[in-house]
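Supplied in structure tokens, the structure appears directly below.
In this view, the complex is presented without one of its protein chains, the others remaining in place.
For subunit A:
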């Protein structure tokens, strides 16, 4: 990066033209940040890298709209006619809708339960902190770090013994426990932003815990609550190991349904692309909706 000046001399004419357009912006930027002068070359590199990373995902979406014959050509047929056949054959599978509904049930219900449990807990760890609140926080986090695979065996034996095997209720409980530590961490960092004066005012007016949470904390923390919900939803929606081990025909989720394509042979590429696109769509929507808070959530509130 030391040789930015020299590199600029070597780039293509197109880049030089783009640079001319960007000139006023550069002037302004230079004042703020003396060492990183904007250089259209690096902008182009960023675009190329961004597109390269998006190519597999874009290819998946494009293939899902191709016919099976066009999807399986070599070299790839980029401009083949578009069709909804892939989606039709996905939804004509008897297990497709039930698995999506199971995933939606498990993710939405567990996310609601997580929020109901996490918001009061985060309150007790940030706004009116108990003694040793950070020990509790780190204990919660350590439970999330333990590998799920080590718990699958006793969970499976318990599920067989209790009759909870292949029931969506079991997944809801497990997903709640899986996401609760992360939700408490996230909510704690969002609740820490609630101004203390507002809480004191509510206290003086004689508001109880529930009322304080509802009328004072919730409005300020609402964007944080939404981001927490979206991230918990994403984690539950994606989960495979527990769902694969503890469900079968009745409560199988969308990721479990996708595993039926693992050993597929023959012409199925458009169908598997359509399936992958549909199953990923809720996560893409939730992720882009939570984009601004994504880092804070994924880093457990440690990074703002």
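What we mean here is this: a contact is a pair of C-beta atoms (placed from the backbone, for glycine too) under 8 Å apart; a residue touches a chain by one contact, two chains touch by 3 or more; residues count from 1.
One rule holds in what follows: contacts and distances are computed from a predicted model.
Choosing from "Sugar ABC transporter permease", "Sarcosine oxidase subunit alpha family protein", "NADH-quinone oxidoreductase subunit M" or "ATP synthase F1 subunit delta", the protein name stored in UniProt for the chain missing from the display reads "Sugar ABC transporter permease".
Among the residues A:94, A:146 or A:249, only A:146 touches the chain that is left out of the figure.
Summary of contacts with the chain left out: across A:136, A:164 or A:226, the touching residue is A:136.
Seen from subunit A, the chain kept out of the figure touches residues 1-2, 4, 18, 21-22, 25, 29, 32-36, 38-40, 42-43, 45-47, 49-51, 53-57, 59-60, 63, 71-76, 117-118, 120-121, 123-125, 128, 130-132, 134-136, 138, 140-143, 145-158, 173-174, 176-177, 180-181, 184, 209, 234, 237-238, 240-241, 244-245, 254-255, 258-259, 261-262, 264, 268-269, 272-273, 275-277, 279-280, 283-284, 287-288, 291, 294-295, 298-300, 302-304.
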